[in-house]
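For reference, the structure I am asking about is given below.
In this view, the complex is presented without one of its protein chains, the others remaining in place.
Chains: A and B, in written order; residue numbering restarts at 1 for each.
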Amino acid sequence: MKKLLALALVAIVSLLPILAMADGELVMGSWRTDDAEQVNALLAKYEELTGTKIRFEPTTSTQYNATLRLQLDNGTGPDLFYSRSYATGDELYLNGFNVVCNDIPGVMENFTDSVRGAWTAADGSVFAVPFAAVSQVIYYNKDIFAEQGIEKLPETWEEFIALCQQLKDAGITPLANGIHDNWDILECVLLGMLPNYFTYEDRVAYESGEKKLNDETWVKVYSDFAQLIPFFPEGFESIGNNDANTYFGLGQAAMLIDGSWSCGTLMKDYDVNMGFMAFPAPAGNKAGLCLHADMGIAGNAASAHPEEVKAFLAWLASPEGAQITADYLPGGFLPIINAPITLQDETINEMAALSEGKNTDVRFIWAKMMDLYTPMVENLNAICRGEQTPQGMADAINALWEEALAK
Amino acid sequence: MTAKTNKIRAFQGGASIKPGGVYWMRYVIPALAFYVVFMAYPMIDSVRLSLYSGTAGTREFVGLANYVRLFTDEVVSKRFWNAFGNNWVFFAWHMLLQNALGILFAAILTNRTMRGRQFYQTLIFIPCTIAVLVTGYLFKLMMNPVWAGTTLKAAGLGFLVRPWLGDRSTALTCVSLVSVWQWVGIPTMMFVAAFQGIDDDLIEAASIEGATPWQQFTLIRIPLIVPVIGMVAIMTFVSNFNAFDVVFSMETLDGAPDYTTDLIGTLFYRYGIAGQHPVGIPEPGVGAAISTSIFFMLLCGVIPVLRTTQGKE
Partner (left out) sequence: MAKERKLHSLRVMNMHIPYHIIMIIWSFISMFPVWILIINTFKIRKEIYTNPFGLPKVWTLQNYKSLLANANFFVYFRNSFLVVVVSLFMILFLGSLCAYALAHWRTRFSGGVYFFFVLGMMLPIKIATIRLLQIMKNLGLMNSLFSLYPVYIAMGLPTAVFILTEFIHGLPTELYEAGFMDGAGRFRIYYNIVLPLIRPALATVAIYNLVPIWNDLWFPLIFITKEDQKTVLLAVTMLQGQYSTDWPKLLTILAMSALPVITLYLLMSKQFVKGLTAGAVKG
């Protein structure tokens, strides 16, 4: 037994050099575990073009922020990392973790102010190169719709609710969504609905306190949200985002409200005959779409390979790089560079077309109101459980925001 | 020659211990060093950290501010007392159900005339060897109404199809039961060992006196293993206030639904290590304050028990 242990120890010591190897390549952190295949292909292409090898190391989305923070705090961060927009990404910049991108060629020229703004700190520093935008959509099962004789997609919120009722009456679960994971009910459902109710200008007015977060519009938003609840599956309280995807993908529910980013996995993993539509606006409102500047790529200021990092970021910010990137982008992510890009993929084109002729805006709370994230999630949960009213939620959120503004 | 006798005397615990004492230190120090540097010191120094705020770069002495925040801040204290209370419920399930089952199984498994004891024992113990994370994910699937709902309903077992892990009234119970299910083997085996240590003559004498098996059980065997029950209680207490994986795997880091399954372990991770989703700024000071509070609570429970059990020698 002792000899065995001694042998094992020798084996280990001889293995140690292997553990220390594998340097000289760059590491890219990301929250997109689902996209490993596509991004690996993109990075392989980049290596072919430039000779720089970049390894993709994604972390589960819900743990990404914490993990990245921990890595950066401890000097073991990846050389390049996906950067969330606005406050979440900015927070890392304020701690000095990001390469400032202002003088990287292309960053100031090839993006619109509003897109770049999502990754610009208060001091004017750009802390990441904008990469892709996402939206929220309603996926629907074409076969179920055909069986039920539904030929026309709903054009207003009221028609959409009526459609849900029709499906429910036919014994079909209309929506696959649940609330167990907390984030999706806010990020995918509520924030996706908002641009149908007000525009960018209104958002600014809400942020400054000029408009109240418990005005009629908001009560209407929450009331409309509450209309969805009867159409969630039985036991929706314990259905997480993944379960909802599976439920829809296996044809157990007619529709799923989720991010455009799920499009790729839904198509790849299931043989569901699927289409998607934007959130229909309530009758009388002008339709809008939440087109959220979501994914930027930042350089780690402490990277051991600063030149390679800058070169990659410059490539991303160039029209050529963006075109190649767009060819590899997984379904549901829309390029946001201000240059003519041809999209090969039919689905991405269809997705991009959803915003035509609509007001678009980023997610309501992202720019300034991130403190409202957790209270909103908690209140939405309470509404779903029938323990909170739309008016009550509006008042509660408004009170919190007024308190925050007062500080 | 003298050196040799010295050695023997030292060995037998004789008077000339001093030269031996220095010698023995060499054997103790390596282990002691690891233990102190990587366990005892970090534990005690966490107390000091709880008096600071900010992360590595911007550490600042703030006195008791973290404790004030932990116990009086509207949101933080609500979460803390909620997790604290949940932890006691979690502990109560283990104490009452797991340990009762343990005694029951141990009583059965120490029946010398019963067949198949070894077989049962092996089966009961299997879950203890599996990672909590693995059983957690597994039960998350099994308790999901989406998974087997159709099959169960078709079999007339529709009442089993419920959002067990999503309903606030059942979530904590379910998490506790999964943990009880997994760990019941440990107290069982400890009680088996304790029952086996009871002198057979005692039981025999009682049975000759006409005591029923139930009387033998409640009046002789149980009282004799009270010290072991105390030991098991302490172990359960410590490991329950240490629990993290079971909630992490079944109910997310937030202790969904609506923090009803939030335990000290998940709360500590969220505040001290990871920071709250979505921004994720950790507050190590508050985390240290949480762990310090628990540290003293455990210490209060553990030291008296250790004193009494160690004192008997």
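Basically, a residue touches a chain if its C-beta (ideal position, glycine included) is under 8 Å from a C-beta of that chain, and two chains touch if they have at least 3 such contacts.
All values derive from a computational prediction rather than experimental measurement.
Considering the whole complex, the residue from B:175, B:189 or B:256 that touches the absent chain is B:189. Only one residue from B:45, B:60 or B:199 touches the chain missing from this view: B:45. Across the entire complex, the residue among B:51, B:124 or B:172 in touch with the chain not shown is B:124. Summarising the interface, chain B meets the missing chain with residues 4, 7-8, 10-13, 17, 20-21, 23-25, 27-28, 30-32, 34-35, 37-43, 45-46, 49, 56, 101, 104-105, 108-109, 111, 113-116, 120-135, 137-139, 141-142, 146-148, 150-151, 181, 185-186, 189-190, 193-194, 207, 213, 228, 231-232, 234-235, 238-239, 241-242, 244-245, 248, 265, 268, 272-273, 284, 287-288, 291-292, 294-295, 298-299, 302-303, 306, 310.
Within the complete assembly, residues 1-2, 5, 8-9, 12, 15, 19, 22, 27, 33-34, 36, 55, 57-63, 67, 70-71, 73-76, 242, 245-246, 249-250, 265, 269 of chain A touch the chain that is not shown.
Throughout what follows, only the chains that are shown with their structure count from here on.
Between chain A and chain B the centroid-to-centroid distance comes to 38 Å (mean Cα coordinates, whole Å). By the touch criterion stated above, chain A contacts chain B in their complex at residues 62-63, 65-70, 73, 84, 87-88, 91, 95, 178-183, 233-240, 243, 246-247, 252, 370, 373-374, 378, 381-382, 385. Within the complex, the chain B residues that touch chain A are 55-57, 143-146, 149, 161-168, 252-254, 256-258, 273-282.
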